[in-house]
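Read the structure below first, then the notes.
With one protein chain removed, the remaining protein chains of the complex are shown where they sit.
A, B and C label the chains in the order they appear, each numbered from 1.
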Amino acid sequence: MELMRDLAVQGVQMALVLALAPLLTGIVRKCRAHFQRRQGASVVQPYRDLARLLRKDVVLAENASWLFRAAPYLVFASTWVAAALVPTFAVGLMFSWSADLIAIIALLGSARFFLALAGLDVGTSFGGIGSSREVMIASLAEPAMIMTVFTLALIAGSTQLSTIAETMTFAHVGLRVSLGLALVALILVAVAENGRIPIDNPSTHLELTMVHEAMVLEYSGRHLAMIELAAQLKLLLYFSLTGCVFAPFGLVGPESPPWVYGTAIAAYASKLAIGAPLLALFETTTAKMRVFRVPGFLGAALMLGFLGTLLLFVSRSL
Amino acid sequence: MAISFSGIVALLILSLAAPAIAKWRIASPTIYGAALVISAVLFVNAALRVGSPAADCVLPLGLPWLGAHFHFDSLAAFFLAVTNLGGAVASLYAIGYGRHESAPGRVLPFFPAFLAGMNLVVLTADAFSFLLAWEFMSLSSWGLVVSHHRNSDNVRAGYIYLVMASFGTLCLLLAFGLLAGSDGSYAFDAMHSAHDHTLAALILVLVLLGAGSKAGLVPLHVWLPLAHPAAPSHVSALMSGIMTKIAVYAFIRVVFDLLGPPDWWWGVLLLGIAAATTVLGVLQALMEHDLKRLLAYHTVENIGIIFIGLGLALAFRANGMVFAAALAFTAALLHVLNHSVFKSLLFFGSGAVLSATGERDMERLGGLIHRMPQTAFLFLVGAAAISALPPLNGFVSEWLTFQAVLLSPALPQWGLRLIAPTAGAALALAAALAAACFVKAFGVTFLGRPRTERANTAQETDRFSRSAMIALAAICLLLGILPGLAIDWISPATVEMVHGQMPVQRFLPWQTIIPIAQSRSSYNGLLVFLFIAASACLAAAAIHRFASHRLRRAPAWDCGTPSTTPLTQYTASSFAQPIRRVFGSVVFRARECVHMPAPGNTSAARLEVEMHDIPWEAIYAPLAYGVSFLSERLNALQFLSIRQYLSFVFLALVFLLLVIAIWS
Amino acid sequence: MSTMPFDAIRLVLLIPLVSAGVLALVTNYRWSSRLNVVASLVTFLASLLLLVHRPASGPLVQIDDLNIVFVVLNTFVAFTTSIFSASYIEHELETGRLTPVYLRFYHAMFQFMMFGMNLALVANNIGLMWVAIELATLTTILMVGIYRTPEALEAAWKYFILGSVGIALALFGTILVYMAARPVIGGGLPAMAWTILIRRVAEFDPSLLNVAFIFLLLGYGTKVGLVPLHAWLPDAHAEGPTPISAVLSGLLLNVALYAVLRFKMLLAANPHTFAPGPLMITTGLVSLIFAAFMLYRRRDIKRLFAYSSIEHMGIIAFAFGMGGPLANFAGLLHMTMHSLTKSAIFFTVGHVAQVKGTQRIADMGGLSVTHPALAWALVISVAAIAGLPPSGIFLSEFLVVSSTFARAPLLAIPLVVGLLLAIGALLVKVGGIVFGEPRGNTAPDKASFVPFVAHLAIVIAAGVWLPGPVVTWFHNIAQLLG
Partner (left out) sequence: MHSLAFDIAHLLAGGLVLVSFMMLYQDRMYALINVFALHAVLLAVSVAWQALVQDAPHLYITALIALVFKATIIPAALRRIVERLDIHREIETVVGTGLTMLAGMALVALSMVVMLRVTAAADPLAREDLAFALSIVLLGLLMMVSRRNAVSQVIGFMSLENGLVLAATGAKGMPLVVEISVAFSVLIAFIVIGIFLFRIRERFDSVDIRALDRVRRERL
């Protein structure tokens, strides 16, 4: 019975992230349009897009290899698994102990690895540009993320996301400089990783500014749908991550009565609802950076993360 | 132990017999086949020995009044297992790969000798036999490095290699001399006693120089990217994957076993060097376009990762934190195993590419995934493993290292507290850069369109080579999804060296691994693997079942500007350019300079990049210049007249008489 | 003397002397080269006889633990060299560098030289030893100049002048030792006999002994080739016939070193003299490091290995200067191993230079393609001489370095630096010869590998396993040397 419930909760979580991811993207787009004084597409437009893509034929470049065809599924699977492991509304999920925060980052890294390879597969210059820039960004974003993880893990004494979230709910953690630094670093990394302005613009195909879009330029049909969905999942993942670590209220523990889950999901949804306009606002008010300004941006994130960790190491003795 | 000895003797006999039969047509399969069998037996023997009580043996060889001491404990067994696993797979690979060898007579005699040398190093337990085996290992591998001697770069690489190896040996000799003390007790047993602090520090430095020069710690790594690629690929795999681990063994044996209790600052020293090694290694790899040199630079990086683990283990041990030390030490040993597996796999893959196309330069490859799909897939597995992607094995050991870093705030010393997160950051940076590098390596070599005709006409490699690679890829996956077994297997060696061990993993449900306690952190490769596999299959099946599954082939779109020539593809150097811009200006003093023709001038623009290998230019070039300068100056003494030589005799006489006159 | 009808010492001396006379008369060079081999073999066997039955020491000749090593080594290397020489001179005749008349002279001188060296080793009299070493030197001078090319004559002339000065200095030292001994022992032969000197040396005037040792060290040190007295050595090695280079490096240097050692023993036995150790250590280190640097600029293959001999003599001098059982053991072992290895190298180099028709390193590239057996022989022997295992030189260098830790650990650093420099130089040179695109002559060689294999087998076996009796034996000598 216990097992069944755990399984169910885990299943709900996986389905939930899958279901909410396009919606979140839709909301963000809608908000952005709103801030830009545009009408904007409906919030469910991403679902429609996905459905349309799934129905379409795949047009495959002539020299695309099996890797090109396998990559979307691998990318999607890795991202989905990663997203499923981040507590959204409940902690102590059944499989949460199978991967900690570092593993989640590494899973996202796997996804990126295959996507970057896919960008190179057809042998076009655009694919190369995208992959090359993507790995450059990742090579800074990933360490920054790990540094953030260090900060969190040192405060919580664990790299298990569930444990971290649980720890964060206790008041004695209090407000710490390190946490603040980690939050800023996390947001910077999240912006970079999800290809948002000012790093990348998800809604443009201008060759000089594209990163993510350049990589997936040759994709079409269901493959593109998988990739889009993975990107949306990733955005959701970062929202959930920020939410569960820095706003850990509303999470339910493993032995809670069923009705609590309802409120927990509601709390989660409200977190997303608050986060999405914030992101849109940020994107609207910032200008896109030149690609070679990005290292400075991410370097800042890395430094903040590192500083946060270092402060913790140092403050332990105080 | 008897099995080990007979195996080593058999390998030596094989090596002696090789020149005699090298002319035969079946010489190469015979020798490699025999080496495969012997290595396999040695592997099984060693793998089963881990955890058994240590065995000792003294043979009346070597140093006359001491004899040759041998010691077979769990640490040795672990390293022997790693060695012979690599040896067996390399032999298997070489049965096929060896057919492409133009001059088998230059490879066959050295290959078994090299294997025997590595086995011997691990077994020996006195300074003389150790150094003998150590240098024998260097010498036999040198023979392999210079086997393609018509290329003068290879001869130069061999030269630099052997000089560095001799440097290392002499440093180790000095270290052992200090360890043995004035009474000259060169057996390892006699060295265990505690040593004076300054003396111990000196020994540590010497061992770092000696073992580090073999392992490839910065700045002693310069020979490694020269020598490893110069050898035939199966030997590159052994040198990169295994021999560097023998150096790690030497370091562990001396510093953890013989040197007695460590001082805390040793950890600082080690972590600093290791962090620099890790980052510099991977950055140099990124700048490299020769596939095998790239892999060799990655060995430098991974050695750095191993030494981060070892440095942490030392730091924890110095503070009596046994469990943390065990964790860090296990992480290091596991990475030793993992790296030996995936680095061999990658070198095998590059060897397959080399024999299929005759090219090592990635800029002249491309599109091989179509021509060599199996090799491409296997190389991809290796690339994913070395990039520390879950659920493969590279991730596990790096994850354990991270866990060890996370325990470091408990260390009381400030120096360690500052250096440990720095090393962690370096590790994180290196992991990300490694992934970038292997996107480049795999993408440029195997993906895209063929850049040259030779790449276009490549053939899939032979079945022996493939089976060797398949075996390694399977091990990568197995170690990735069942790391608990490996950790338990390693733990006797951990107990020997740091007197503690990680929690027993084998009884945990679903093969989870936990470094300290489940509440702290845990990882389950098996579940992650199953998750990913299941969700990918689920998604694919669902889509193909419920949505479209049609497919059309068409020319690449490329934003509407498709190009016909494959030369417009992204090259390795253009791929690495953003990273070069980010890191290169500091690490390589890289300068980019674009020469634009004047407006109206239709000639091509030129981009010039200037990069510096700073360790080389700061240390080795001046040294070489100094030696050359001095020898040139002293050489003038060769061309004097007899009278001038006589005046030397005269002056020497007068000088000595003066000394006598004044002194007495 | 001995009651044996065939006194082995006399055999060791008389066989070379008699065969020198006979060889001077034999006109057919084939016969003379064979006779040369046979005579050398018989001498070697006679020296082995010394191992079995050691004659008591007489007033003029003696055999003890120390010199028996040298004698056996000497006759053995002479024997293998004579085999090598047989195949070597045939080629020299073909190319017309030597004429049959010169060959007669050559063979006679070869045996005469052996006589001189053997006499120097077994002499129980410092005067006789001096005479014998001079004999050996003078014969080698003649041999060095045998090609009569300007270079050969120049080398012989240089050798002659520097050698003569060395001779003179050594004689002065010898006289001084006698002067020191006379007040204690009384005049006459006993005051020059080793056996008596060493017993009574503690009563000698120490300051006289000090001065004497300086002269002896410089005098015999010239023969040893210690820097700065080495100038003759590279040229003599390079310009003479290669068998003579092998004998020079492998034997004559040892004989001179033996003399230095003997006098060092004297000095060590007198408590009031200054310690000769630091002096020998200094010259040893200077020789080692200087020669190591010089190796980098060599373009002639035989000069290269001549400098390598200087380097190794430096190591040996260092070891004996360090003193103590361990270092002396190491020095002895190193000397033995160096003799064997270096002569083996010259055997190989001789053939290489013959097939390539040149001694210039730059003209020898790609030897492993054109002459694989020679090339690998060269690689193995150079690796051995560079002290890479499993050669006996590795063992002895290990012992030399480790012996410093007991007495002066800091000295290990310059020693190791010198060794590394030398390794670097030798490897770069041999790499240039053996590898790369083939250059120069590609005619097949008719080399005889028997001597080479014999030497290298001993060297490598010693690197892995030294037989117990040899160890005890060397150990005794090491104790003797103090």
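Everything below uses one rule, namely that a contact is a pair of C-beta atoms (placed from the backbone, for glycine too) under 8 Å apart; a residue touches a chain by one contact, two chains touch by 3 or more.
None of the values given here were measured: they were computed from a predicted structure.
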> Considering the full assembly, with which of the depicted chains is the omitted chain in contact?
Replying inline: B, C
> Looking at the whole complex, which of C:Leu73, C:Leu171 or C:Ile315 touches the chain that is not displayed?
Replying inline: C:Leu171
>> Considering the complete complex, identify which of C:Ile68, C:Leu98, C:Leu128 or C:Leu388 is in touch with the unshown chain.
In response: C:Leu128
>> For the chain left out of this view, which of C:Leu13, C:Val211 or C:Met280 touches it?
In response: C:Val211
> For chain B, which residues lie in contact with the unshown chain of the complex?
Replying inline: 638-639, 641-644, 646-647, 649-650, 653-654, 657-658, 660-661, 664
>> In the complete complex, the non-displayed chain touches which residues of chain C?
In response: 125, 127-128, 130-131, 134, 138, 141-142, 145, 148, 150-151, 153-154, 156-157, 160-161, 164-165, 167-169, 171-172, 174-176, 178-180, 182-183, 186-189, 191-192, 205, 207-208, 211, 238, 298-300, 303
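Convention: only the chains that are shown with their structure count from here on.
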>> Need the central chain here, defined by C-alpha centroid distance to the all-chain C-alpha centroid.
In response: B
> For chain A and chain B, what's the span in angstrom between their mean Cα positions?
Replying inline: 35
> Where the CA atoms of chain B average out and where those of chain C average out, how many Å apart are those spots?
Replying inline: 44
> CA centre of chain A versus CA centre of chain C: separation in Å?
Replying inline: 78
> What residues in chain A touch two or more of the other chains?
Replying inline: none
>> Per the contact definition, I'd like the list of chain A residues that touch chain B in the complex.
In response: 54-67, 73-74, 76-78, 80-81, 84, 95, 97-100, 102-103, 106-107, 109-110, 112-113, 116-117, 119-129, 131-133, 135-136, 138-143, 146-147, 150, 153-154, 157-160, 163, 205, 207, 217-218, 221-222, 225-226, 291-292, 295, 302, 306, 309-310, 312-314, 316-317
> Which chain B residues qualify as touching chain A in the complex?
Replying inline: 366-367, 369-370, 373, 376, 380, 384, 387-390, 395, 399, 402-403, 405-406, 408-410, 412, 414, 417-418, 420-422, 424-425, 428-429, 431-433, 435-436, 438-440, 442-444, 447-449, 510, 512, 518-524, 527-528, 531-533, 535-536, 539-540, 543, 547-559, 562-563, 566, 568-570, 574-579, 581-582
> In their complex, what parts of chain C are in touch with chain B?
Replying inline: 157-158, 161-162, 165-166, 169, 207, 210-211, 214-215, 217-218, 222, 228-229, 231-232, 234, 274, 279, 290, 293-297, 326, 366, 368, 372, 383, 386, 388-390, 394-395, 398, 401-406, 409, 412-413, 416, 419-421, 423-424, 427-428, 431-432, 434-437, 463-466, 468, 471
